[in-house]
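Only one protein chain is missing; all other protein chains are in place.
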Amino acid sequence: MSKENIVFRSLPITPHRPLLPGFAPALGTTLLWTGLLVALPLSALALRPWEHGPGAMLHVLTGDRVRAALALSFGAAALAATIALGLGLVLAWALARGPRSGPLAAVRRGLDLLIDLPFALPTAVSGIALATLYGPRGWFGAPLHELGIDIAYTRAGIEVALVFVSLPFAVRAVEPVLAALPAAREEAAESLGATHLQVLARIVLPALRPALLAAYALAFARALGEYGSVIFIAGNMPGRSEIAPLLIVIRLQEFDEASAAAIGLLMLLGAALCLAALSAARRALR
Amino acid sequence: MNLEIDSISLDYGAGRGLDAVGFTVAPGEFVALVGPSGAGKTTLLRIIGGLARASAGHVRRDGVDLGSLPARRRNIGFVFQDYALFPHLSVAGNVAFGLKVRPRRLRPSRAERRARVAELLALVQVAELAEARPATLSGGQSQRVALARALATDPSLLLLDEPFGALDPLVRRDIRVWLRALQQRLGLTTVMVTHDRQEAMEIADRVAVLRGGKLLQIDTPAVLEAAPADAFVMRFLGETLEFPGRVEAGVFTPVSSAIAPFAAPPGRAGEAVALIRPWQVRLSPAPDGAQIDETHPAGAFHRISLTLPGTGAAFEILSPAELPTPARGQRMRIELLTPRLFTPKGEPIR
């Protein structure tokens, strides 16, 4: 009958696909908006690194400073996501399984509000706050310095900032899944004589695996791209404590757009990998 | 208003959809669409309403093809399964919606709208709820409001999608009787989808039985009951007992000797199965009959459990409560009062 049916024949038409007015204008507007604000800019990112040939791009990415920055960014993000996952599991447990009545319930509700703090706080604010807090004269930095531990302007400082920003993502990915796990399975395991730790290791964590993967992917993606909260505490020594996003900014200040684009493209691929892991995790959750 | 469904087809793939479904609905008639889930009844209703597109076939109203007419211009009253009331509008706002969204030159004045809303709310007997929010209504009240909203624009056709599905059984019966009375008073041509066969048989002028996207039969409840198009229709429309046997020389002989043979249409021979409703039997004492296992009162009937000798097949029949109930252990011969015969494939033998 209509043209539309021919165009969409290859699609599985879901039952009860609504026949609401306004499909064409909505599609047109959305494509225009997404095209101009996302697709066009990202295609510039995808194409511009190659403008001086693949050799030039390879040269950029294999430079010592770039390699060190990329290694630092990916490595630090991987570690930060691991730490955030561990801490996030404790927080998610407190939120999802914490007492619903009594004095601890109020604590639980308070935690629930505070978890999203790093998400709400502008990154420049958390950046200078963390740098001051862990700096040699800061509340935490000074006593640690007495003990011979320096955090600000070292790799440890980078990790602190990355864990700070990625923690809410880890918590919020695990919490609803943990809350929705049927209690009966754990009760059955306990009735069979399993200890609490055995229940955790053999029943709860395996069931959480897709959620943990999602949490890790989210935390990693956030940590990989983070800029504002890191640069104040990182020290930014080329080759040692210079993260890849900062190197992009520096290359741009040197008007070397092609190099900046090459580093940016590699980081985009990292983020895309995270998204792929995330959608795999979401499929497994369904 | 005359509605003609002309060989509507829709292909979703995977054997779902509709396959050349066609029938007509006379002016003022109430037709119920029934069938197991996945039969395509809601899809068909949505195609009539203009909410889904058929891949072939036509819907005609008084001979005019509705195919090119968008849903908003069809002037069809539609009551959704979960009512789909607008939660941000009051009951009156919901009912007035169809009047308010008309183009300016066709829009009734505020006073006219208010009068029409009051009239409709009185008609569906919830006048006192005009200012209430949909979230505060009970299921039965929501149902009435949804109906008032659908009637506000004087639709030429009323479509109901599982209108009683979300109601509890007690309210269900009341509102069903009330809806039927209202439909007859307004003379509204109505098509209703329901999965409840008993409801369909009680409320509709004619019932259309669908299965797997095919229309098996559309007839009045009496004809459906007396002459089902196939064994599926008979089984679907009510509790059924089945007795296998053979047709030979104009006589059906059941496998079990506890069941009385009866006359069958001449000229057919071979395996057959007799289907009856559990209350369409008569028992008479016989030494080689079925054994009575248990009896229970069940309203106007006694529910009697029996076991056939030989095969050991157990089943239940309903016997009018005013007849004497046989004692447990007694043996009874079973006479089938209005049996319908089908081939093993389910085709009717007439």
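What to note about this one:
So that you can tell them apart, the chains are marked A and B in the order they are listed, and the count of residues begins at 1 in each.
Assume a contact is a pair of C-beta atoms (placed from the backbone, for glycine too) under 8 Å apart; a residue touches a chain by one contact, two chains touch by 3 or more.
Going forward, contacts and distances are computed from a predicted model.
For the chain of the complex excluded from view, the name given in UniProt is "Sulfate transport system permease protein" [choices: "Thiazole synthase", "Carbon-phosphorus lyase complex subunit PhnI", "Sulfate transport system permease protein" or "NAD(P)H dehydrogenase subunit CD"]. Across the complete structure, the visible chains that the omitted chain touches are A, B.
Among A:Met57, A:Leu85, A:Val199 or A:Leu213, only A:Val199 touches the chain left out of the display.
For chain B, the residues in touch with the chain missing from this view are 49-51, 70-78, 80-82, 84-89, 97-98, 100-102, 135, 149-150, 152-153. Touch with the hidden chain on the side of chain A covers residues 7-8, 10-11, 13-14, 17-18, 20-23, 25-27, 29-31, 33-34, 37-42, 44-45, 48, 87, 90-91, 93-95, 97-104, 107-108, 111, 113-130, 132-133, 138-140, 163-164, 167, 179, 183, 186-187, 190, 196, 199, 221, 224-228, 232, 245-246, 248-249, 252, 255, 257-258, 260-261, 264, 267-268, 271-272, 274-275.
What we mean here is this: only the chains that are shown with their structure count from here on.
Centres computed as Cα averages put chain A at a distance of 54 Å from chain B.
Taken together, the chain A residues at the contact with chain B in this complex read 1-2, 5, 12-13, 15-19, 21. The part of chain B that touches chain A in the complex is made up of residues 12-13, 16, 42-43, 46, 50-56, 70-72.
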